[in-house]
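All protein chains of the complex are present and in place, except for one that has been dropped.
So that you can tell them apart, the chains are marked A, B and C in the order they are listed, and the count of residues begins at 1 in each.
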Amino acid sequence: MRTRTLVKVPATARRGEVVEIKVLVSHPMETGFRRDRTGGAIPVDIIRRFECRYDGDTVFAADFHPAVAANPFLAFTTVATTSGTITFEWVGDNGFAHRESAEIQVE
Amino acid sequence: MSAPTGSLDRAPRPAPGARRALLLAVAALAAVGAPDVRPSPAIVGDAMPTPLTATPGDAERGRAIVGDRQVGLCVLCHRVPEGEPRLQGDIGPDLRGVGARLDAGQLRLRVADARRLNPRSVMPAYLAVDGRTNVAAAYRGRPILGAQQIEDVVAYLTTLRGR
Amino acid sequence: MSWRHGLAAALVLPIAALADAPAPGDRRSGYETMSPALRAMQDDDVANPGMLWVLDGEALWSTRAGAADRACADCHGDAAESMRGVAARHPTFDPRSAAPIALDQRIERCRVEQQGAAPSAPESHDRLALTAFVAHQSRGLALGPFDDPRLRPFVDAGRASFHQRQGQLDLSCADCHDRHPGRRLAGNVIPEGHPTGYPIYRLEWQTVGSLDRRLRGCLAGMRATVPAPGAPELTELAAYLAWRARGMTIETPAVRP
Partner (left out) sequence: MSMRPGRRHFLRITGAIATAAMVGGPVEAQRRRGTMRELEAAVRATVGEGPIVEGRVTVEIPALVENGNAVPLTVRVESPMSADDHVRAIHVFSEKNPRPSIVSFHLGPRAGRAEISTRIRLVDTQTVVAVAETSDGRRWSGRTDVVVTLAACLEDA
């Protein structure tokens, strides 16, 4: 299945302003604790790590365990320092890797 | 107009004309494998005074049946003294203290066939199998609870005397 | 409610059902009985997981597919214009089958016949995504009015099935959703059962699902026989529910517990 994301970063901000970032990514976050209809264990398949980089510097990261809900959502903040690119990266089981980016204009 | 709902706390009010005759199918009871099921439970007023089985109900087993969301299903609609109150329903009457308000015979009829007293009640007839529509194959021909389970539930409910 | 609607209701509804169903002015979407946290989840497009399906549907809309190698957009253009209001009219009467057709079924027909695409299963991801995208174009519009007289016999059949007690638990849809909305079934607040937000993101499912899936789940809970997805009896029930919710606001993609 295709990976879809929703990312919200303010397009513009004042220097030093604390801005809120929200990200949503499609992923079933299969816990490894469920069983299928035949009683077999469904193997764990989750996103393990999320990182947010601002002009290359990691400003926020998260380690996920199976208790993070399906289609993981995060809202966090960062200080607007300079105009540039904010990148988001999700990495998980079975080679899962997805990147998004957003531009921010800082005045 | 709001419809009358559960009738556990209401005065006896036999259904006019008793459209739904209480056909407690003996065949169905046999299907649950209760060897000592009594054949024809008599209804006297708003009660079913005679136990459905020769084996007296076990209140402890009844407690487990009432609290089980897949077996007795009672807590889906009713408040009971035990368990997390916020996970219990409020569609039917609060069962705390019900043992002080109703005797075993009255409780038995209300579990076995509440709609005998009020055909519009959402409380299903737990012992009946007739008159059902579109029953899933896994449940076809089976009452919600067997006769002995109902006796256990009644035995438990009679112990609920305080709030 | 206008007097004309009222008259229509009086003509169509049996008196007994009138006494039970919530009056049109009093109807409440399940949205209104959710916690503020879940309402916030639905309201914020970045927090609403259903929007992931809408996004996927948007991509499908403009992707060429099938033997005809044609995209939805090639014929229908900008969905924001061409699809606005379409979900509000479904289920609609389909002259070809002389029966109501649900939005996802209508989209499926278009895909198979116009695009020459392989048929998709009712709960398949692509069908849900495309349906969510199309229905989303009607967000904020009123459902209905469903006043096509050809639809009426099916709405009536749906109403009858809504009031039919069934399953081992011998309950009707009306027993809970007309007579006890707002009460708690275990810890869950019983909604009135208005199909205003489908396809919905249901936390219970952890994914987006159709009204058919919801109806089938409810029937399974009643321990009743469960029709196959897309079965005519489910579409009739959906037609009645849509008619019953006429005038209410479309929320797709809604979030529900």
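The rule is short, and it goes like this: a residue touches a chain if its C-beta (ideal position, glycine included) is under 8 Å from a C-beta of that chain, and two chains touch if they have at least 3 such contacts.
This is a predicted model, so every value here is computed, not measured.
> Which visible chains touch the chain that is not shown?
Hidden chain, whole complex, touched shown chains: A, B, C.
> Quick one: which of A:V7, A:L74 or A:A102 touches the chain that's been left out?
A:L74
> Could I get the residues of chain C that touch the absent chain, sorted low to high?
Residues in contact with the chain left out: 34-38, 40-41, 49, 185-189, 203-206, 213, 216-218, 220-221, 223, 257.
> Suppose we count only contacts with the excluded chain; which residues of chain A make the list?
Residues touching the hidden chain, for chain A, are 18-19, 31, 33, 54, 57-70, 72-79, 81.
> What chain B residues would touch the chain not displayed?
Here the touching residues of chain B are 69-70, 76, 84, 86-87, 89.
One rule holds for everything that comes next: only the chains that are shown with their structure count from here on.
> Between chain A and chain C, what's the gap in Å when you average each chain's C-alpha atoms?
That gives a centre separation of 31 Å.
> Please report how many Å separate the Cα centroid of chain A from that of chain B, as a whole number.
Distance between chain centres, rounded to whole Å: 51 Å.
> Which integer distance in Å separates the CA centroid of chain B from that of chain C?
35
> Where on chain B does chain C make contact in their complex?
Within the complex, chain B touches chain C at residues 1, 3, 5, 69, 73, 75-77, 86-91, 122, 124-125, 128, 131-140, 142, 144.
> What does chain C use to touch chain A in their complex?
Spelled out, the residues of chain C in touch with chain A are 44-47, 49, 51-52, 55-56, 59, 125, 206-207.
> Considering only the defined contacts, which chain C positions touch chain B in the complex?
19-20, 164-171, 175-176, 179-180, 183-187, 190, 219-220, 223-226
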